[in-house]
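Showing chain A:
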Amino acid sequence: MTPWEILLTTLVLAAELALAVGLAPLLTSVVRRRKSRSQRRTGPSMIQPYLDLAKLWGKGTVYVESSSAVTRAAPLISFASLLAAVPFVPWFFLPAPLGFAGDLIVVVGLLALSRFMTAVAALDAGSTFGGMGSTRDMWIGALFEPTFLLVIFAWGAPSGSTQASTIVLHGATLGAAHLSPALLLASAAFALLLLAETGRLPVDNPATHLELTMVHEAMVLEYGGRDLALIELGQSLRMVLLLELFVAVLLPWGIALSFGLAALALALVLLLVKLLAASALLGELETRVAKWRLFRVADLAVLSWVLALGSISLTYLVGVG
Partner candidate 1 sequence: MSLLPYDLLLLATPVVAAALVMVAPSRRVANSAAVAGGVVSAVLVLLLLSEVLSGGSVREPYGLLAVDALSGVLLLLLAIVGLASVVYSVDYLGWEDSPHPVSLERLRRYHTFVLLFLFTMFLVAEANNLGLLWIAVEGTTLCSALLVGFYHTKRAVEASWKYLVLCTVGLVFALFGTLLLYLASEASVGPAGASLDWNVLITLAPKLDPGLVRLALVFLFIGYGTKAGFAPLHVWLPDAHSEAPTPVSALLSAGLLKCAVYALLRVDAITVRMPGFSFATWLFLGFGLLSVLLAALFILVQRDLKRLLAYHSVEHMGIISIGIGFGGFLGLFGALFHMINHAATKATLFLAGGNLSASAHTKDLEEVSGALTALPATGTVLLVGGLALAGVPPFSVFTSEFLILTAGFASGDWAASALLLLALAIVFGGLMMHLMRALLGARPHQGFSTVPRRFLATALALGLLFPIVVGLGLLLPSPLSELLRQAVKVVNG
Partner candidate 2 sequence: MSLAPGQQLLEVLAAVVLVTSWISLVHRRVAALVRLYAAQSAAMAAVAGLVAYLYNAPILYLTGATIFGLNAVLIPTVLLRLQRDLRVPDEVNMLVSVRTSGLAGLGCLLLAVAVVGPLTPYAEIPAAGLLPISVTVVLIGLFLTSTRRKAFTQVIGMLVMANGVFLAGLALTFGLGLLLELGVAANLLILAIVGRLFLFRMKDSFDTVDADALRALEG
Partner candidate 3 sequence: MILVDLPVALYALSLLSFALAALAGVTSRSASVRAAHPSLALSLVGLVFGGSLAVLQLGAPSAWGSELVVPGFSAAAPGITVLDFGLTGLGAVFLLLLAVVGGVVVLASLGYVARFVHERRGPLAGLIGLFLMSMELVITSQSVFLFLLAWEGMTLVSYFLVVHEHDSWEVRRAGLFYLVMSHAAAAGVLISLVLLGAGTGAWTFSSIAAGAGRLGAWQAGAVFVAALIGFGTKAGVAPLHVWLPEAHPAAPSNVSALMSGVMIKMGVYGAILVPFELLGGTPPLWWGFTWIGLGALSCLLGVLNAIAQHDLKRLLAFHSVENIGIIFLALGASLVFLSLGAPLLAALSLLAGLFHTWNHALFKALLFLGAGAATGSAGTRDMEALGGLARRMPYTALFFLGGAMAISGLPPLNGFVSEWLLFQSLFGAFTTGSLATEVVFTAVAGVLALSSGLAAYCFVKAFGVTFLARPRSEAARSVVREAPSSMTAAMGALFGLCLLLGVAPFLLLGPISTVASGLVGAPPISYSAGGAFGSLPRPGSTGGSLAIGVVALGLAAGLLVVWLLRRMGSGHAAPRGAAWDCGIDAPTPRMEYTASGYAQPILRLFGGFYRASSHLEPRGPGSPRQGSLAKTGHVEVEVEYPLVAGFYSPLTVAVQSLARRVSRLQSGGIHAYLGYMVLTLIGLLVILRIAGGGAP
């Protein structure tokens, strides 16, 4: 790479990081707005999440007296690993800035890392709810980790690569033929994964205030101040990350392949549209379903496995790709 390209890549990297972190609360509030609208409510204002974060950031923190250094380290590591996952996903420019350095399996690893740290920290306070949330969250995560891998295999099979950029590029160049049944099945599986990973209904209810039904909320019950802010932001970041991956693979068209103002602008606009639409869809979905019993989530996981594996066999039965 020429220094020029390196410079541009660095710029793109910075831009995408800023974009991801900046967009995260917005998309969350889009989901909430969508829900409140379909429930005939005037929900909170669109910038409410930003205000919450600012308020939390201003507050001091209190730690449980029996807690150890893990409690303090966990939010940092968990957030940092999400942050580190951003540049492995193509946003508005191909190839993804760090695409050369890692593929989607790395993303899986980083997400798992952040989950792991949160779950460990949840046990540190020694309260009952922390353990409850921790075990449930790890349980869900373990069930859906295979889904992620299977989906990666299914997505990567046509292009013969697990590299996000390669997959998207292959799709973008393929045109309409890209939307093969195999891809759709795999993406459906990914959608289920997305619900579980981001703690959405029917898996988890992010808006609940009843400890016994909490999953993610129960884990972070003991957190406050900047730590909590990081956790909340991280949760939104995780959502936007997965949403972006979803739309980028499903609808790869319009992403910028070269440094041209027009191309970049178009890519940015399309990116925004896709993400907003996706999150609106998510909110719509959340209003349609109720929370499931924890153990029914397993059925969801199994369904997602079946979808992904089906897509694999389909790929080569139909001979697409």
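Miscellaneous remarks
Note that in this section a residue touches a chain if its C-beta (ideal position, glycine included) is under 8 Å from a C-beta of that chain, and two chains touch if they have at least 3 such contacts; residues count from 1.
If you want to know what made the cut, all candidates are chains of the complex that A comes from, given by their letters.
This is a predicted model, so every value here is computed, not measured.
Here chain A appears alone, and the candidate among 1, 2 or 3 that touches it in the complex is 3. By the touch rule above, chain A contacts candidate 3 in their complex via residues 60-70, 75-77, 79-81, 83-84, 87, 98, 100-106, 108-110, 112-113, 115-116, 119-120, 122-132, 134-136, 138-139, 141-146, 148-150, 153-154, 156-157, 160-163, 166, 211, 221-222, 225-227, 230, 294-295, 298, 305, 308-309, 312-313, 316-317.
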